[in-house]
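With one protein chain held back, the other chains of the complex are shown just where they sit.
As written, the chain order gives the labels A, B and C, with residue 1 at the start of each chain.
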Amino acid sequence: MHYSALSLLWQGLKGHKGWGRMWRDPEPKSEYDIIIIGGGGHGLATAYYLAKEHGLKNIAVVEKGYIGGGNVGRNTTIIRSNYMLSPNTHFYEKSMQLWEGLEREFNFNAMVSQRGIINLYHSDAQRDAFARRGNAMRLAGIDAELLSPEELKERVPILDFDNARFPIEGGLCQPRGGTVRHDAVPWGYARGADSRGVDIIQNCEVTNIRIEGGRAVGIDTNRGFIGARKIGMAVAGHTSHIAAMAGIELPVESHVLQAFVSEGIKPLLDTVVTFGAGHFYVSQSDKGGLVFGGDLDGYNSYAQRGNLPMMGHVMAGGMAIMPSIGRIRMLRQWGGIMDMSFDGSPFICKTGIDGLYLNGGWCYGGFKATPASGWCFAHTIARDEPHALNAGFTIDRFKQGRMIDEKGVGPNPWIQ
Amino acid sequence: MAEFNIVTPLSHLGLVAGKGTSSAGVLLADRPGLAIAQVFAKKGKTAAVAKKLGISAEPCVATSHENYTALPLSPGQWMLFATTGADGSFQRLLEKQIGKNGYVSEQSHSRAAIRISGAKVLDVLSKECRLDLHSSVADVGFCAQTTMSGVGVLMHKIDDSPTFDLVVFAGFADSFWHWITQASAEYGVELSRD
Amino acid sequence: MHRIDCPWCGVRDESEFQYQGDATVSRPKFKASEEAFFRYAYVRENPRGWHTEWWHHVGGCRQWVKVVRNTLTHEIHVTGTPADKLAHPRKVKSP
Partner (left out) sequence: MSSQSNRLTKGGHINRANPLTFSFDNKIYQGFEGDTLASALLANGVRLMGRSFKYHRARGVLTAGSEEPNALVELRQGARREPNTRATMIELFDGLAATSQNRFPSLSFDFMSVNQLFGRFLVAGFYYKTFMWPSSFWESFYEKIIRRSAGLGRAAVESDPDQYDHSHGHCDVLVVGAGPAGLAAALSAGRSGARVILVEENPWLGGALNLQNDRIDDMPATQWIEAVSKELNALENVRVMSRTVLFGYYDGNVMGALERVNDHVAPPYSDQPRQRLWTIRAKEIVIAAGAHERPIVFDNNDKPGVMLSSAVRTYVDRFGVAPGKTVAIITNNDDAYLTAFQLHAAGIEVPVIADARVNPGDLVEKARELGIRVETDCLPHEAQGYLGVTNLLLQRSDGSLIEKIACDCIAVSGGYSPNVHLVSQSGVRPVWDEKILGFIPDTPIRAERSAGACKGTYDLAGCLGEGHEAGLAAAKAAGIAVAKSAVAPQAGPQPQSSIVAVWRSPGKGKAFVDFQNDVTAADIDLAHREGMVSIEHSKRYTTLGMATDQGKTSNVNGLALLARARGEDIPTVGTTRYRPPYSPVAIGAFAGHERGVHFQPTRLTAMHRAHERLGAVFVEVGQWLRPRYYPINDKETMTQAIWREADMVRKTVGMCDVSTLGKIEVFGPDAAEFLNRLYINGFAKLPVGKARYGLMLREDGHVFDDGTTSRLAEDHYFMTTTTANAAGVLSHMDYCAQVVWPELDVAFCSATEQWCGVAVAGPRARDVLTAAFDGAIDMSNEVLAFMGVKEFTWNGATARIFRISFSGELAFEVNVPWGYGEAMWESIYAAGKDFDLIPYGTEALGVLRIEKGHVAGNELDGRTTAQDMGLGRMMSSKKPYIGLPLSQREGMADEMRPRLVGLKPVDTKNRLRGGAHLVDDKNNATHETSLGWVTSVGDSPAIGSWIGLAYLKDGPNRHGERIFAVYPLKDEVVEVEICDPVFFDAKGERLHG
């Protein structure tokens, strides 16, 4: 059903009895043209763009739990396109542009909020490193600004400039960066995909990928075998696990990233602030909670939960630059499983197996990529070749020594 | 040349010697000028070095002699402390003693040693020390390397009252001292120099 | 919070250690091929379940500790020195 002021008014008066399901709950068919494994943001977006951009029908998304229950539903909702290295720069900017048109595109308010994102710096060397990035963005036609301490004080009055262990010298700001309501993303894409005939199959766990004669022919699931002509993997933290089903080894480790939300408070912070030196970032949600994040827990893990030490680190990082938040209470902590690639950049590519495609390696930054990732992955699957935007996101870049390493820490995800 | 002045990591605090009689819950004393040396055994020579020096090679067990105290750091490594010899003579003495069995790195200046005692010692230490210091676990002579307040600490339980020696890198001494005096403040604290 | 039994220091909090990844890969001999080094640097175990891994006790004795830990439950089965050969408690199902 289309959402409009009129439908809303009408349903309001009718006691909302007429709103229909946003997506169906179909039984899996015995075969599909394309199956996307993983009902997260990327998987659902891929299905949506396959149907919408490439006119394809007979597509299924299979999800082991409930859609949006993975990282897309547990991330800190930050979107930005402040990357330095090709091909990241253009890819993430494509994503930003898709975000900007998203509400109209799928008639669902994902609350894309371009509140700006500010990376604080504390030394001239850090400023120069950020400037290199900001200039790279500007050269690519992306917005970026260097903020002076005065400008920062204006934007973020609760920052402490007087008593900080690492005095704040300024910040790199991307005004078009911001946040998006996390849950709205899978729901919006699911609704859009469903209305274009995509089957969204929940509670369906893939246990094996069947390969015959060098070709992927279908998947085994807890609900039986489902045949497919093409299969796309988009399972984020479980990427190496799913890829192993097809015998593919990936330079990926699974790590936990945590997030934290405070009790709701009246508006306090109207932008996203990242304090890299303190491994801390924060924004305020539409509901009023401060949403905090930090570093990876730092060890391989599939346990989707948080721990005490990281909560301490992140809160200390917050207190270091915003000492007024001390009396706000932390409400909930949780974790998600990151598919940390060994250079911090993703894969959207064909695999060595015909009909099997890979989308993964998103690390802790794939939420912002969701629209472009779906868009490029759909292109790659539909045309059986990558789009120029994702041509660099291959697996063999490591063998070639052409890593896309924005952080420069090498193949050690736990220190990313 | 101006008067020659050897400083120690906390000497700028101007602490004075001697224990008072106050009712402070915590007594903190800077112990400047110790001779400190890190001893390494060559491969297969751990027992030999331990024997030459008459010290234990067991983890977490300090050996105290009249002239020095040895805290094992890891297999075949110890930190040795003496009250005299910070001019390198302690290191040379040890070198002589262990002969070809190992090496000695002079570390007298690299650390600050702080002695903490008083009724509230465990309350203060447990603020940042993650180790269980209950007497059933940490007996007199217990020693360990750990991290407190972001600073690496080599700790040693001296007596049952209990008293602990905390040894930290010289560069961190100021920061660590600041933390531990703050942490002790609620119990009343007396500061001095040994 | 992991509590890791350092063979030298005893049981210590996770915060004293620096995680150092898969301990089942070992550095090839210098003469080995580029491919062997590639595998050493970029191909690692990422199991759901028991994982043999390095934890460097930087905040303690500075020893590298081998740990068998479950990546799903965070249960630690056994720890040892680099020389120890540590077995997983059960056979891991191959994925």
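Criterion: a residue touches a chain if its C-beta (ideal position, glycine included) is under 8 Å from a C-beta of that chain, and two chains touch if they have at least 3 such contacts.
Just so it is clear, the structure is predicted and the values come from calculations on it, not from any experiment.
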Omitted chain - touching chains that are shown: A, B, C
Interface with the unshown chain - residue positions in chain A: 3-5, 7-9, 12-13, 15-17, 19-25, 65-66, 68-69, 73, 86, 89-90, 103-104, 107-115, 122-125, 127-136, 138-141, 144-146, 157-158, 160, 163-167, 181, 183-184, 187-188, 202, 262-268, 278, 284, 286-288, 303, 305-308, 311-312, 314-320, 323-334, 397, 399-403, 405, 407-411
Chain C residues touching the omitted chain (full complex): 1-3, 13-14, 18, 20, 26-27, 30-34, 37-38, 40-41, 54, 56, 58, 62-64, 73-74, 82-83
Missing-partner contacts on chain B, residue numbers: 1-2, 4-9, 12, 38, 40, 42-43, 76-77, 86-88, 102-103, 105-111, 123, 126-130, 132, 134, 136-137, 149-151, 169-172, 174-176, 178-179, 182-183, 185-186
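Heads up, the rule we're going with is that only the chains that are shown with their structure count from here on.
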Centre-to-centre distance between chain C and chain B (centres being mean Cα positions), rounded to whole Å: 32
Interchain centroid distance [CA atoms averaged], chain A/chain B, Å: 49
Multi-partner residues of chain A (at least 2 other chains): none
Multi-chain contact sites of chain C, meaning residues that touch two or more partners: 13, 15
Chain A contact footprint on chain C (complex, rising order): 1-2, 13-15, 19-22, 38, 41-44, 46, 48, 51, 53, 69, 71-74, 95
For the chain C and chain B complex, residues of the former touching the latter: 8-10, 12-13, 15-16, 59-63
Residue ranges of chain B in contact with chain C within the complex: 59-60, 73-75, 130-131, 144-147, 152
